[in-house]
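The structure is given below, and queries will be raised subsequently.
Apart from one protein chain that is not included, each protein chain of the complex appears where it belongs.
Labels A and B are assigned to the chains in the order they are written; within every chain, residues are numbered from 1.
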Amino acid sequence: MSHDDWQVLWQHMRPAVRSFVLLLVLLGVNVTLGATLPFSWAYVVEGVVVACMVLTVLLVSMEVLREPPLMRLFAALGFFWVAIMFTMTLVDYLSR
Amino acid sequence: MSPLDTVLRDPDTPRITLDRPADYLHAQHTLRSWFFTTDHKRIALLYLASITGFFILGACAAGLVRLSLVVPNGQIFSNDTYNKLFTMHGVIMIWFFLIPSIPATFGNFLIPLMIGAKDLAFPRLNLLSWYVFMLGSLFTIVVLIVGGVDTGWTFYAPFSTTYSNTYVIPALVGVIIVGFSSILTGLNFVVTIHKMRCPGMTWFRMPIFVWTHYAVSLIFLLGTPVITLALMLLVMERAFHIGVFDPRLGGDPVLFEHLFWFYSHPAVYIMVLPGMGVVTELVAAFSQKRVFGYKFVAYASIGLASITFLVWGHHMFVNGQSQLASTVFSFLSFAVAVPSAVKVYNWTATIHKGTIRLDTPMLYAMGYIGLFVLGGVTGLFLATLAVDAHLHDTYFVVAHFHYIMVGGTMLAFLGGLHYWWPKFTGRMYPEAWGRVGAFLIFIGFNVTFFPQFILGYLGMPRRYHSYPPEFQLLNVLSSAGSTILAVGYFFPLGYLIWSLWFGKKAPANPWQAKGLEWTTSSPPPAHNFLRTPVVDYQPYDYANKTRDNG
Partner (left out) sequence: MADIGIAAEPVDLELAEQFTTKAQQREAATLGMWAWLVTELLLFAGLFLCALILRIQHPQSVTLVTTHLKFWIGATNTVVLICSSLTMSAAIVTSRLGWRRFMLGALLATASLGSLFLLLKGFEYYQDYDEHMMPFLADRSYVLAHDQASVLFLDVYYITTGLHGVHLITGISILLWLTWKASRPAFLQTHQNRIEIYGLYWHFIDLIWIIVFPVLYVLNR
């Protein structure tokens, strides 16, 4: 591979590499929290971190940011329906 | 107006018949050309043939159930046989007939025609989904007939996981497989409707039939995976003792019911929404009027598909669900009545002052509207918490959902079958026989199921093969009605098959209906249209009289 090729590759891979690093860092945070359990409400932080990781994969790795609105809608649709399922079921379990 | 427009609006423009390509039925003749076809129209007919077979099996099981209930003490069949019979009826009718009925046949055939496409977006996937469907359904049906299952179509845990001694696992596996077929069909429809519309076919120029199928496809995509998972958990628990519902360990069977009804309540709308689409087409065509409040009906379809995901808990009012949850689900269940009523009011308003013709499809559509209202209103009784405590698991529930599923979906299916039969086959059915059949089915249906409302109100529980003697009169009446219903079904079965060979040749547009499917020949050529249609007019363009005057 020539130097120019590396340049081209790096230019195209930049978002993927950045999300890779970000994912590893976020995973590090969660693993640390899980291994040490520094405070009792760590699960809140862990949940937020996981949400960030999911968003990173969706938006950057899966390139939702570059897709037309229709694809974004479908990417969001599933999560919205999962929210419906969880909310309505929890209405039952949290009030038993 | 350009000559092109005239051609598109006027299906009866004389064309030279000689150089027309062979229609899809005659393009190829070998068996191979049917079983390996990727033509959505042929796949639709494959579905039609298979679900008709399944319907006959399911109907036989229903007939035996009604036979058994003629006598109060259950002498005709043993307890076990009776349980297996109603399970067979429910499983076949719901999973293998009603759910694929209108989407997989009419939807498959008509969606590309109605939006001016050459085929679905993924034709090979479409064929695969038929094979998957046949694999799963035949497997389960063999299990149901040879071995038998006694859980009912709902497979509630822990009975299905621990206590039943019947062939639950293979039956579940078959139903899971059929679920993949639903998913693939829904996926295909969603992509087709989004991406394959012809030039000028905007969302609000699509027929309501396509709107309802879009809504149904969303339910397929969003609901089916959850039932797949729920049934898979049952299989794991029963087969390998890896489970989460076992109450002996502290598991919660109600959790299964949550997962089950998260799909299975929306599944009611998988059965009902396509029927609504069919009826909308019928009502507009046989009143020769634009659908009243077109946009409201379109939005109501999407609204129904969404709200239906918020109401599943009304199946569990007395099953250990919390009181707060029951109240919330009860309230939301009432909300479903709103978009449903929007549709009914709009149909009646469409008929109002229309140029009405009471041909067979319209008779079915009228029957549908009446029976759907009755089924829907009794649904409101059941959504009321206090009333449901009395009516839960009685024949009132049985009557209610048969009014929706048979009085609704089945009548819409038959109405649509008659309406599009010329398009499917190129032949007309005999009108007089059709009307007699429609009346018989309507009468037979009501005689069968109306007594069940009364039985349920009086307290007769469902799924028992014996009952107190004072209920015998109504039960005999119901069974007698089912024989009329059966005779009614034989009418279309007989004359539609007869018409394949002896029916009058159908013109492109026998009903003077609007819609792209009527602008192509009957039956259509292999890729639907001789040239890609261009749409520059509203849906249900009945006010435009160019074709009548021309």
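The rule is short, and it goes like this: contacts are C-beta pairs under 8 Å (C-beta built on N, C-alpha and C of every residue); 3 or more make two chains touch, one makes a residue touch a chain.
Just so it is clear, the model here is predicted, and its values are computed rather than measured.
S.K.: I'd like to know which visible chains would be in contact with the absent chain if the whole complex were considered.
M.R.: Touched by the chain not displayed, across the whole complex: A, B.
S.K.: Give the residue, chosen from B:241, B:352 or B:504, that touches the chain omitted from the document.
M.R.: Spelled out, the listed residue whose C-beta touches the missing chain is B:241.
S.K.: Could you tell me which of B:43, B:59 or B:117 touches the chain that is not displayed?
M.R.: B:117
S.K.: List the residues of chain B that touch the chain left out of this view.
M.R.: 117-123, 183, 186-188, 190-191, 194-196, 221-226, 228-230, 232-233, 236-237, 240-244, 246, 248-252, 255, 258-259, 527, 532
S.K.: Hey, which chain A residues sit against the chain that's not shown?
M.R.: 1-2, 4-5, 8-9, 12-13, 16-17, 20, 23-24, 27, 30-31, 33-35, 37, 43, 46-47, 50, 53-54, 57-58, 61-62, 67-68, 70-71, 74-75, 77-79, 81-82, 85-86, 89-90, 93-94
To be clear about the criterion, only the chains that are shown with their structure count from here on.
S.K.: Need the CA-centroid distance for the pair chain A / chain B, whole Å please.
M.R.: 39
S.K.: List the residues on chain A that touch chain B in their complex, please.
M.R.: Residues 70, 77-78, 81, 84-85, 88-89, 91-93, 95-96.
S.K.: Can you name the residues of chain B that touch chain A in the complex?
M.R.: 194, 222, 226, 254, 258, 262, 309-310, 312-313, 321-325, 328-329
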